[in-house]
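Of the protein chains in this complex, one is absent; all others appear in place.
On to chain A.
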Amino acid sequence: MTNVKVNSVAKTYGTTPVLSDITTEFPEGSFTSLLGPSGSGKTTLLRIIAGFIKPDQGVITIGNNDVTGIPVWGRNIGMMFQSYALFPHMTIAQNVAFGLERRGIKGAAARKEVDRALEMVHLPGFADRMPKQLSGGQQQRVALARAMVIKPSVLLLDEPLSALDRRLRQEMQVELLRIQRESGLTTIFVTHDQEEALTLSDKVAILDKGRIVQIGEPETVYERPLTRFAAEFLGDSNFLTGTVENGAVRLADGTMVRTTGTLPSGGSNVTLAVRPEKMSIASGPTDGNSLTARITTVIYAGPVLSYLLETADGLPLKLFAQNRDGKVLSDGDTISLTWAAEHTVPVAD
């Protein structure tokens, strides 16, 4: 159980920079998600930490050891792959024992460890089956047992749940979280599923074009996105642009919007992000920010109603509301919407 440090790591393929100067730390026992679109470099970063890829520059430390020059097989990592990657010609027990054998643990001692690992993932009695006799979810559990049984110093997960269907995925998320909490293992998790990232992690790192745009607790990253990309990639966002005037922002139509965030100096242009669920339909005058907009579409999604709106200027907006009274407003209605200054976040473009 150790922390992982990445110090000014960069990787270029040909002339395409995949990672540019990444410096970050994964504290001991933390569960960090690397979140980003494909091509953002999240998988490359994970594979550099694992030791599959050699960075062009920079240093990786696991615990207090510089492992930059150590290949993957010398790093004592536990890894889970998207495709489960169980060895098809070995039984479940042989699969789980593979890493033990490489560490010189054999026979009864290995058997005991294997049984304990299979029990941990709720698959006792599966030892003598072959991987293809197991369902996808069960195979993924075996992969987890195989990665954990070697007592790795860090657990690296490369989109391990993306091949499972929704229900199984949620089940595995709970399982993964339980096992990670019990073991206290530093875990780095690559995903493109933002909900998964928010549910599982202590920390979320958002990557874009080879850089970490923002890293922090899920709540911080979600509530206070630093950039337009972060606000857009993690959840939905409305964006309002205007100029700074007297500590507030004047939109193109003259509306003044207040924010508790730090604004640049007067006269400069600024973009504000507001989450759709932070906006509500005003029934009377409010002391918060407010705008008038016309409903273009109401989307009925069960517990939530999504309103697609448009202001008089043609600015598209989104509003999510709890479904308390059903669909009372319809397309074409003009509404007044309101939101608080503290939910108005200035973001960099």
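Heads up, the rule we're going with is that contacts are C-beta pairs under 8 Å (C-beta built on N, C-alpha and C of every residue); 3 or more make two chains touch, one makes a residue touch a chain; residues count from 1.
Note that contacts and distances are computed from a predicted model.
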Checklist entry - Of the candidate names "Ubiquinone biosynthesis O-methyltransferase", "Peptide ABC transporter permease", "Sensor histidine kinase" or "Chemotaxis protein CheA", which one corresponds to the UniProt protein name of the undepicted chain? => result "Peptide ABC transporter permease"
Item to check | Touching the absent chain when the full complex is considered, from A:Val4, A:Val18, A:Ala50 or A:Ala110 | outcome: A:Ala50
Checklist outcome for this item: Only one of A:Lys11, A:Lys42 or A:Arg146 touches the unshown chain, namely A:Arg146
Next on the checklist: I need the residue numbers on chain A that touch the omitted chain, in ascending order.
Outcome noted: 50, 52, 71-74, 76-79, 81-89, 98-99, 102-103, 130-132, 143, 146-147, 150, 156
